[in-house]
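Written below as structure tokens is the structure these notes are about.
Complex shown without one protein chain; remaining protein chains in place.
The letters A and B name the chains in turn, as written, and every chain counts its residues from 1.
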Amino acid sequence: MQIAIQGIGVVGGFGTGVTEMRQALLTGTSNRATLDLSNCGTPLNIPAFRANISRLTDYVPLKALRRVDNFSKLALLGAYLALEDAGVLAEGKQERLGVVIASGYGATGITFAFLDSFINDGDICASPTYFANSVHNSAAAYISIMLGATGPSSTVSQFHHSVPSALQTAWLWLAEGRVDRVLFGAVEELSELIGYAWYRQRGTAHKPEMTPLLTGVESAIPGEGAAFLLLTRKEEAQDGYCLLDRVTTGRLLKPGFLSSPQDLLVLGADGRIEKGGDYAQLAEKSTVACFTALYGSMPCGPALDIAIAALMLKEGKTFASPGGGICDFPASVAAGGNILESHRVSCLSLSDEDCFGLVSLAKG
Amino acid sequence: MDTKEKLKKILIDDLNLEELTPEDIDDNAPLFGEGLGLDSLDAVELVVIIQKHFGIEIKNMEEGRVAFQSIEALAAYIDTRMESA
Partner (left out) sequence: MTFAPVAITGMGCICAAGNNLNDSMASLFRGMRAPAPPVSFTSNHPIDYPVFEVLNFSVPSDLLRTSALGLHAAREALADAGLEQEMLSRLTVGVCVGTTVGCAISNETFCRELRSGRTPKLAPLERVHRSNPAAVIAREFGFSGPCQTIVNACSSGTDAVGLAASWIRSGVCDIALAGGADELGRITYIGFISLQITDESPCRPFDRNRKGLNLGEAGAMMVLESEQVRTMRRKKARSLVLGYGSACDAYHLTAPSPDGAGLKHALTEALACNGTDPAAIAFVNAHGTGTPDNDRVETRVLAELLPGVPFLSTKGYTGHTLGAAGAIEAVFTAACLERGEIPANAGFSSPDPELERNPVTENTPFSGTVALSESLAFGGNNSVIILGKGETA
């Protein structure tokens, strides 16, 4: 069975929506902002790719968002953008829609706020609203409630393996006929907690730009954002982006596993030095691209790679890897603006737990 | 500031009723359902809010139900508890 990508909703350092993402891909630049850590005993900002959620009120009245936390707002914005992009926003209740959410860290901002509520005022003053929002599936719940999606809902959380793992669930739901559509989304927020951990682990000496294909160099800049895909079975698809041909996940991937070396390979390498070598080893001799420098290092990044790959397949053209694609291992980096010669594009992501995800997309 | 005014400000801030001002809230309008539109999760949050801002413990929802009728009722409940303390 094959699955079709019908709509894409993205938000991140590059902007909001497919049009702004496309523009960033063409120019190779993205907005770098900062994350304020002054409440963490570290009077400083660190550079970061931030997401702007201001457009959410185009879709949801402010009143309905009054207790929705930042993480769920990011998710809701991604969800509405994907439905709008697919042209199904006006359809009303989505009874045969499943919702699958992937997040490496979850709603750490509101989790921290919940802890603050009883650290500051005692256990008896713990906020039940913050607690409810801190539960991992609250973003999926808000999406289901607001869209009237009464199909199944599932949230997956396992750091950099969350996206391919969750996408496999979306695939199986469609293959087994449990739903007619799946709204698949990946979400990451930069909270003080994540920022502090980043600062403690990697310090403040940031490179001016991410160079993720220089695998011997630490150049990661943290990012946040969301990437949502509206998926349906190929047979029921209308004009969309491309097909989701295969999702393969597992552990302990060995070099040579990548079965179609002629496919363009989008690497999830994100400037973290500890993973660079693994990508280099697996991608040797392939034609590669890498887009993390547009949105930053974040566990849900592989979903943005899928969105970018889908856009390439739809347009039949390649986008240049930002930063000129300087590469220090024997692979050929695809140039931008060319006709996409391969029929398929595969996105590879590797996690710290030795898990891999290979998501192969094909022309529709 | 009397208890009612203080309460309205606190509810707007702590329950994120951003689109309202204290003047918009009718002293006698129901807090739940029609009226202010609060729900069961707000009810348990309200217990914490009253504890945090007034130091008054509402032991359970049966007790809360009477107090949570309206701003008027809640302010009266708080004033009575403060006096008896």
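The rule we apply is simple: a contact is a pair of C-beta atoms (placed from the backbone, for glycine too) under 8 Å apart; a residue touches a chain by one contact, two chains touch by 3 or more.
The structure presented is a predicted model; accordingly, all values stated were derived computationally and were not measured.
In the full complex, the chain left out of view touches A, B. Within the set A:T57, A:T150 or A:T204, the residue that contacts the chain not displayed is A:T150. Among A:V10, A:A48, A:L65 or A:A140, only A:A140 touches the chain left out of the display.
Considering the whole complex, the residue from A:K63, A:R178 or A:K285 that touches the absent chain is A:R178.
Only one of A:K63, A:R200, A:K285 or A:K317 touches the absent chain when the whole complex is considered: A:R200.
Touching residues on subunit A toward the chain that is not drawn are 39-42, 99, 105-106, 108, 111-112, 114-116, 118-119, 122-124, 126-128, 131-138, 140-142, 144-145, 147-159, 161, 165-166, 168-169, 172, 175-178, 193-194, 196-197, 200-201, 249-252, 352-355.
Touching the omitted chain from subunit B are residues 39-41, 44, 47-48, 57, 60-61.
Keep this in mind: only the chains that are shown with their structure count from here on.
Averaging C-alpha coordinates per chain places the centre of subunit A 41 Å away from that of subunit B. Across the complex, subunit A is touched by residues 15-19, 37, 41-42, 44-45, 48, 51-52, 57 of subunit B. Here subunit A touches subunit B in the complex through residues 62-63, 66-67, 117, 121, 124-129, 132, going by the rule given at the top.
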